[in-house]
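Taking it in order: structure first as structure tokens, then the write-up.
A single protein chain has been omitted from the complex, and every remaining protein chain is retained in its original position.
First chain written, first letter: the chains are A and B, and each begins at residue 1.
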Amino acid sequence: MTEKTAPGPIAPPSRQSLDVDIACVGFGPATAGFLTTLSRRLADASRPPLPSLASPGLPLQVVCYERADDAGFGVSGVVTRARAIRAAFPDLDPAQIPMAAPVREEKVLYLVDPVGASRRSVTLRAADRTLRAFHGVDHDSFELPWTPEFLHKTEGIVFSIGQLMQWMAGQVMAQGTVQIWPGTPVAEALIEGQAVRGVRLLDQGVDRQGRPGAGYLPGMDVHAALTVVADGPVGAVGRQLDQTLGMPGRNARREWAVGMKLVVDLPEDTPLSAGTVLHTFGFPEPEIFGFLYVHPDRVASVGIFVPSWFDSPTRTSYRYLQHYVQHPALWRYLQSARLRSWGAKSLLESGRRGEPFLVGDGFARIGEGSGSTNVLTSSGVDEAFATGVQLGEGVIELLEAQRPFTRPNLETAYVTRRRQSWVEQEGRVSERARDGFQRGVVTGLVGMALSGLTGGRASLGHEPPHPADQVGSVETFYAGKIPAAEVARIRADCEKRGVPLHDALMDRAGWPPIPMDGQVLVSQQDALLLGGKVQAPPGYADHVVFLDPELCRACGKRVCVEICSAEAIRPGDAGTPAFDREKCVHCGACLWSCPTRLSGTERVNLEFRAGAGGLHSAEN
Amino acid sequence: MPAYQILVLGSIVPDPLQTLEPLTTPQGPGLKNEAMLPHVLDPWAAHALYEAASLVAKGAASKVTLVALGPKAKLQQVMMAVGQKVPFELLALDGPASGFTDAHEVSARLSEAVARLPGLDRSALLLFGGWESASRGAGVTLQMVGEQLGIYDQFFGVDELTVEPDGALRILERVEGGKHQVSRCAGPPAVLGWATGNLPEPRNNPQVGMANMRALLPALQKASPTPAGIGGVRFESVVVPRVTRETRIVKDQSVDEIARELVEWIRKD
Partner (left out) sequence: MDTVLLLTPAEQDGTLPRAAREALSAARAAGGPVAVGLFGASTGAATGQLAGAGLARIFCAEDEALAEPRYGTDAAAATALCRASGATVIVAPALSRVARIAAGVAHRLGGRIDTHVTQLASDGGLSVSRWYYRQRIEARLTRAQRPWVLLVDPGAFPAASFGSGAAPGVERVPVELGPELKRSTVLGQRAPTSGEQTIRPDAKLLFVAGAGWTKKQADGQPHAERASELILGFLRASGASLGTSKSLTDQAGEGQKVLEFMTHLNQVGQTGSTPRHPRGLSTCCHGEEPHVVGWRFIRERRVVNLDPACGWARGKADVLYVADAFAVMEKVNALLAAAKPEG
């Protein structure tokens, strides 16, 4: 719809404010747990009502602001054991929720490289040869005969998180006691000293640089006695709190991955049945893990994780995903499939080591952004939901006792619950499970097994460095495959054409061109539009900002351009990347890929702020 | 200035970028995975709503009520987005929003519901809506509701409504060739099927949202079951046509050659 300049007011509108009791930032599994718990209590007519302090005479005013244009657009997943979810919904029948299926079969596949272009260590290449010679491989893959217990999703459910969130949001809203507002990004928390007094919403009606334009409406200030911060691993408010208040002890967010996936319609004659769960490793690169989950009605989710310890500066997800789906072990199922949806999101894989201050005066943190993800079992949804329930129960206790939301009270009511729960216990076991990957893939896998089997007592490897310091050089990554002189030539050519390096490098390294079929192998922009339905409303500022253009010019690597899931960050003028907010899916991979640290801090030269728009598919 | 009562008839449609595929249900054709598709308020009906709210803001109308027939759960989802835009009340009817339902059935249900509205004053009534939906896309439902309510001043493809000092309505309707017809209507009752209008999309406003929710949520909970079928239509086929051409990709021709080829093609009869 076009914007026209309406006859404006004489003076620019001033910032308005409103008062609520509880404001939540972000609607994902964690807030779903929190609001399910709280809304039921508020709707329970047999219990004494909980009055509002912000609006005396009214019931408790609880609002949730979600950035994405609908609840269920910004998420992706999953196969989960769903323990906390089922505790909250004891009659949960997967058949009620679109795309949900109970887990029937789980397999782990090691994928041999049929292309020959991946960067395998000597160990892995030997393993490939041995497997081929002595065991034989079926469709270039080897099914592990035994997988450790901690990888099994016992009594699990395969979900589309988007559909699960829409279902939960609907349940919550139908109670009539809390409100969920999509399309409402929160710019920042209102911080006074060490306390949080509410949130400030994003300015609307501004140009890309944030200057007021037609229909300017400054973001409202929402004052709240309690701000629940649940905006995920790359959420702006969570990171603002980390920067302002610091992190406990030596905790830091150092380990990340970007997960990118397709949702496809499988062919009519597919042998795969609902509830099949495949996890893979070994292809397209040893560092890249993959998955295939089968939903009901011949729908499947297939995707990969590109981690921050994959030190190629031209690491990219989409092209690797396209090679992944063509691997014989997967292509046998996907060959005549059709794309339905596409999406990408960052995962915080620091576990407990990435845990921030969970509470303070006026705020509490839940969900993936609070370090609840279990990096050993690779599960986060149920853990996030559980932390939301824990906070909900704690908040109800405080409200009933009419005690304020101070740090000590929230510690007692929420943090204690959390520390005593299985989320904490299992989180401790997994705390160092992934450290081995800092030394290599094989070490990493062995380290995970070791951690899992010893209940976390033993592990391999060391704590990860800051991801900015981990990014290697193109020459080193492709040493032995592409001579340095050729790398230089490719660089110059890509510079002239204004395109990223990864395609040219991968082509030269032996990766075959993708045979586009318009069905499941489509261009990246087609995946965005036909799959993700990516769009952004006008009138908002750019939310990816390059702080110091000089630093960008000096950066030789431009990993942000390479890793961008949506080609929203592209080579720009004079060395500073260009950003197209209409394409961004808010995955946040750029945030942890920027190799230029601002000296002395954990921060990097790229700022990833709150923004509107992104994926418009609830099937992820 | 007279205080109009504005009713906006509008339902929900799949978000414009969604991929649609038909399938057959016992009730007739439908959309595959319709319940999973993200929906929005029908675009031209949304324009009508914003224009109505603008009249309320100017004091020309006392209130605006959106009358929406659609599946309750989907209506609730869409209200979470639209409810932040402008203040309005809601009359929700729980039924199908499919484009394959028969417009005659739907218009009958809508006019019954409108006629039952307490305090309805025909002499102050402005019936707004989109001139066509993005689902059925026929542009007939609003007209028939107007007929059923006995309103014989109807305008379609409206881009502008101005209230004159004597209470008359000056209306611009889209006609052929990108032009507008300018008409003057003595006053309500009138039917206006809106095109795009001139107003920018209102910003998301949490205060508006919170105020709206107090009425919107109860209205959704009270939504009465309102079935509507395909009427007397027999669908012989419902398909997404697959038209794939053999694209000839020309890479090595000079600009001059391309230009000549194009001019020849343009000039062909």
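Keep this in mind: contacts are C-beta pairs under 8 Å (C-beta built on N, C-alpha and C of every residue); 3 or more make two chains touch, one makes a residue touch a chain.
Fair warning: this is a prediction, and the values are worked out from it, not measured in the lab.
Among the residues B:35, B:115 or B:138, only B:138 touches the chain that is left out of the figure. Within the set B:63, B:109 or B:174, the residue that contacts the chain not displayed is B:174. Subunit B residues in contact with the hidden partner, per the touch definition given at the top, are 13-14, 16-17, 20, 22, 29, 31, 43, 99-100, 103-104, 134-141, 143-144, 146-148, 152-157, 170, 172-187, 196, 200, 231-241, 243-251, 253, 255-256, 258-260, 262-263, 265-267. The missing chain lies against subunit A, touching residues 1-5, 207, 213-214, 516, 518, 523, 525-526, 529-530, 538-539, 573, 582.
Just so we're on the same page, only the chains that are shown with their structure count from here on.
Annotation: 36 Å between the Cα-based centres of subunit A and subunit B. Listing the residues of subunit B that touch subunit A in their complex gives 15, 17-19, 33, 35-36, 38, 43, 47, 73, 76-77, 80-81, 84, 196, 198-201, 203-207, 209-210, 213, 217-218, 221. Of all the residues in subunit A, the ones that touch subunit B in their complex are 1-6, 16, 18, 20, 61, 63, 65, 69-71, 73, 98-99, 163, 166, 169-170, 173-174, 176, 179-184, 201, 204-205, 214-215, 217, 220, 222, 340, 529-530, 533, 535, 537, 539, 616-619.
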